[in-house]
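For reference, the structure discussed in these notes is given below.
Here the complex is missing a single protein chain, while all its other protein chains stay put.
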Amino acid sequence: MLEELKERVCKANIELFNKGLVIYTWGNVSAIDRQKLLIVIKPSGIPYTELTPDQMVVVDLNGRIVEGSLNPSSDTATHLELYNNFDEVGSIIHTHSTWATIWAQVGKDIPPLGTTHADHFYGSIPCTRDLTENEVLNDYERNTAKVILECFKDKEYTNIPGVLVNKHGVFVWGKNPEEAIYNAVVMEEIAKMAYYTLLMNGNNKKIEKYILDKHYLRKHGQNAYYGQNIHK
Amino acid sequence: MLEELKERVCKANIELFNKGLVIYTWGNVSAIDRQKLLIVIKPSGIPYTELTPDQMVVVDLNGRIVEGSLNPSSDTATHLELYNNFDEVGSIIHTHSTWATIWAQVGKDIPPLGTTHADHFYGSIPCTRDLTENEVLNDYERNTAKVILECFKDKEYTNIPGVLVNKHGVFVWGKNPEEAIYNAVVMEEIAKMAYYTLLMNGNNKKIEKYILDKHYLRKHGQNAYYGQNIHK
Amino acid sequence: MLEELKERVCKANIELFNKGLVIYTWGNVSAIDRQKLLIVIKPSGIPYTELTPDQMVVVDLNGRIVEGSLNPSSDTATHLELYNNFDEVGSIIHTHSTWATIWAQVGKDIPPLGTTHADHFYGSIPCTRDLTENEVLNDYERNTAKVILECFKDKEYTNIPGVLVNKHGVFVWGKNPEEAIYNAVVMEEIAKMAYYTLLMNGNNKKIEKYILDKHYLRKHGQNAYYGQNIHK
Partner (left out) sequence: MLEELKERVCKANIELFNKGLVIYTWGNVSAIDRQKLLIVIKPSGIPYTELTPDQMVVVDLNGRIVEGSLNPSSDTATHLELYNNFDEVGSIIHTHSTWATIWAQVGKDIPPLGTTHADHFYGSIPCTRDLTENEVLNDYERNTAKVILECFKDKEYTNIPGVLVNKHGVFVWGKNPEEAIYNAVVMEEIAKMAYYTLLMNGNNKKIEKYILDKHYLRKHGQNAYYGQNIHK
């Protein structure tokens, strides 16, 4: 069942490790088949160096295990809630990558301070509010998704494919596992650059809206002219 | 004698090097056989790239060499005093890993600033007081353990498996060499994240107790639901 | 056509990646044949790990594609405008390398704070002004070169082979692709050292003019005495 997607999800999980975004078992990649409404996700607590495609767990949107002998990631409920609300997302990643997590611990949005940011994220990358005690005690992982969704009430999740979870880590997404990995690597690099920029210049100004537009739209949408597959 | 434990201790010492926690001869791993009350420890001053299991030194709890032709680590007395007091510890590691040592030089406890910390350490990681001149001049290595033990008068060493020794470095422990290595790698990463969080936000708040509980207990104890071997 | 130059430009692009100056497709190298007035440049959006010499695009100084089936780098117009004005430049590189980009986001010139800088850059490395909205909306890439040229009205581009583009990244150049790569690596290291020097000592003094002269001229020009090919 879903053999090709399992291969890609397995490979993306291993790629998290190869790109230095995770150590041991500190992150997970999932992907959804929107026709079958089934999610493929990393099993909980298995090191990346031992992962095989047949270990991937298949769950439905209610979190019921449809296939697989291992427990799915303990963050599965967060993934599911995001898939339920972000219709165009095909793959979701959670990590504690160093610089994104430092930002999450600092507890602030990452402002767009340069074109590297603008090339990939069309505005500030939000940081969620803290969860309340009640939200932590009852259905914690689903509530983690809910505070993420609050951040995107007035932002497009398709233009800003990532979020900091306050004092926790990062969730990133994309159309498919390969794009989600790309966004996770990019967000880590942007988080690092923004950290050091603000450490030196505490009150650094955001880039102008017209630069943000230029760079984001040079790479995305109908008038993009970057790369080989433009105007499609 | 203790061939299997020597293999594991040797491998763990080499792993310290492979994980980037030590250079040259700047750290050591030991493990105890609680039945025989014998400790296996790295020989002093031998580089990791040349270590072999038969070079491991076997000492008793008084520090007498029971087997081995090399001198044991010069920190042996610290290890022994900790084994004498921490009944559930099976392996101890000492390093000067970069970020933990920077924290030790800063001389403050590492507060729990995020869930990465809470997943592994159930509260602040303490930093010892300075040793007095008398404690340094007489039985220095054993007194190093004694100031560590002071830190755990009102903390559980099983829940907080590591400590900063003021202006010195770090001691970390676990049930066995593999768990101790895991804790040493985790503590180094947590030290780095906490450093940069506080550098940006000097007065950063600790995470709430209910988040600390949630994350620590999601992974440890009777109600844990992380990984594949839960509820055991 | 220009097979040897394509080989060198392809190799230099791959070297950008191997030296850690770029990830994915975040930079490009070009070179010019000054006899034929043709430029060889990286195709847009192709990863370094897949680059082959025959994919390099050949354009004339007006940006018309003379050979190649792929789109040239979206930054091509910046390269061309620089070749048109910097007669002695044979190769140009654009990257978002981490430390140079952090400096560009900080938005200040990199002052000469040590002899490592003085050995390679004969004075401050300038940072451009921001582009106006009009300059961004109309002919953005060519205008990026124009604000670079403004910085060199009173500086020698041959002595200071690099520039920060405000809130964007870095352009570096040299007589040929190999020298340009060398300058790009050096500028990244200098940017890092200068960052940490100023972070500690906010008002750090520049090196004295007589040290700047000594170190730059020890390595460059008629009286150089560094290396094996001196006095030539």
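In this document, chain identifiers A, B and C correspond to the written order of the chains, with residue numbering beginning at 1 in each.
The criterion applied here is as follows: a contact is a pair of C-beta atoms (placed from the backbone, for glycine too) under 8 Å apart; a residue touches a chain by one contact, two chains touch by 3 or more.
This one's a predicted model, so the numbers in the text were calculated from it and none came from an experiment.
In the full complex, the chain left out of view touches B, C.
One of C:Val58, C:Ala100 or C:Leu113 touches the chain omitted from the figure, and that residue is C:Leu113.
The hidden chain makes contact, of the residues B:Asn18, B:Thr52, B:Asn71 or B:Gln228, with B:Asn71.
From the options C:Lys11, C:Lys146, C:Lys175 or C:Arg218, the residue with contact to the unseen chain in the full assembly is C:Arg218.
In the complete complex, the hidden chain is touched by one of C:Ile14, C:Val66, C:Leu149 or C:Ile207, namely C:Ile207. Annotation: of B:Lys11, B:Lys146 or B:Lys167, B:Lys167 touches the absent chain (contact as defined above). Residues 23-26, 43-46, 70-71, 74, 96, 98, 101-102, 104-107, 130-131, 133, 136-137, 140, 167-169, 195, 198-199 are the ones on chain B that touch the missing chain. For chain C, the residues in touch with the chain missing from this view are 113-116, 182, 185-186, 189, 192-194, 196-197, 199-201, 204, 207-208, 210-211, 214, 218, 225-230.
Basically, only the chains that are shown with their structure count from here on.
Taken as a graph of touching chains, this assembly forms an open line, each chain in contact only with its neighbours along the path.
Least-squares overlay of CA atoms from chain A onto chain B yields a rotation of 90° to the nearest 5. Averaged C-alpha coordinates give centres for chain B and chain C that are 47 Å from one another. Distance between chain centres (mean CA atoms), chain A to chain C: 33 Å.
The multi-chain contact residues of chain B, meaning those touching 2 or more other chains, do not exist; every residue touches at most one other chain.
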